[in-house]
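Scroll down for the structure; my scribbles are underneath it.
Every protein chain of the complex appears in place save one, which is left out.
Entry: chain A
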Amino acid sequence: MNYQVDDNGFYGRFGGAYVPEMLYPNVEELRQNYLTIMAEPDFQEELQALLKDYVGRPTPLYFAKRLSEKYNTNIYLKREDLNHTGAHKINNTIGQILLAKRLGKTRIIAETGAGQHGVATATVCALMNLECIVYMGEVDVERQAPNVARMKMLGATVVPATSGSKTLKDATNEAIRDWINNPEDTYYIIGSVVGPHPYPDMVARFQAVISEEMKSQLLEKTGSENPDYIVACVGGGSNAAGAFYHYLDTPEVKLVAAEAAGLGIDSGESAATSVLGKEGIIHGSRTLLMQTEDGQVTEPYSISAGLDYPGVGPLHAHLHQSGRAIFESITDEEALQAVLELTRLEGIIPALETAHALAAIGRLGAKPDEVVVINLSGRGDKDLATYLDRFNFDGK
């Protein structure tokens, strides 16, 4: 089985570039140039220097002793939460902004849900002195006020998306419409492994640094590059794509994708695309998609704004369909319990998205001599309001 994108932009039957003609030249320009530019020595030199000194890579691979004792196995945390801006998102925005500069673009647009990708984009735009416009659903603008403030402080213009359900999918629609209206000078930094080809492949390549580092770190700590399990949360799926990337062709490493079940798979309030989705087209990509019988895209629900997406990247749709990855659905409640567990056992407050991966540990059946890597994709600062609201800390 091949897990890399093919010449036409497909992973198995998923992927492609289902875009209106207005977007064709933009997407085609990127498709023709991304691999060449990414392979240029001066691009790599600039990227590696920024990843090291600005982002703070390599991120540690930390042996979580107390968590391991609790589950009677060996758990390592890949600390993407220690990156600048607090999540893995910046691995991708750094890469794409360098690409945008080399394509001569002067105006940057992005979509954001919880605001992490928006902040990571606003950050690199400040660094590179480029104009930055971030589309964010009106509903998310209200519930993620601290990240809106960060973006504005970084000099970005935050435009509330008022169409449709006013969340991530609509912010993405608005960003795409902006790109249609500004085809010459504008570069669209997509935040996940979604959208038309070449975005899923390009974003996966920029996030692949996660599994590249994991390999050498595991070799040093365990004597083998290969763990038994890698677990990552999946909304669009960029941190999972990065954590899985260099292990896709190593079948003895089990890949586990944790999706948001929201209030439960059958509750009608869920974002578990692998269970509830059917093949369809969203944002230019053929993938699994939550939709009505008539093909209208439905609004997902999760307590985590970062997993609240009705589709999933085409690579993940392929990993699901081929059986290469195991998909676990985690409810809001299970994710919240996992937040508290990691906080109290290891002194690390994870993001709500990441907590879905942590909540899957108990379902693995990992043995005492096995090695589990959890991709700790982001830190929980942005979710403190939710945590304070949900947990009763009085008297503890």
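Definition applied: contacts are C-beta pairs under 8 Å (C-beta built on N, C-alpha and C of every residue); 3 or more make two chains touch, one makes a residue touch a chain; residues count from 1.
We adopt the following convention: contacts and distances are computed from a predicted model.
One chain of this complex is left out of the view, and of "Tryptophan synthase alpha chain", "Sarcosine oxidase subunit delta", "5-methyltetrahydrofolate--homocysteine methyltransferase" or "Peptide/nickel transport system permease protein", the protein name its UniProt record gives is "Tryptophan synthase alpha chain".
Residue in contact with the omitted chain (choice from A:21, A:53, A:252 or A:389): A:21. Interface note: of A:146, A:251, A:268 or A:295, the residue touching the hidden chain in the full complex is A:295. Interface note for the absent chain: among A:94, A:231, A:282 or A:336, the touching residue is A:282. Across A:84, A:102 or A:177, the single residue that touches the chain missing here is A:177.
Only one of A:169, A:205 or A:356 touches the absent chain when the whole complex is considered: A:169. Where chain A meets the omitted chain, the residues involved are 8, 16-25, 163-164, 169-170, 173, 176-177, 180-184, 278-284, 289, 291, 293-297.
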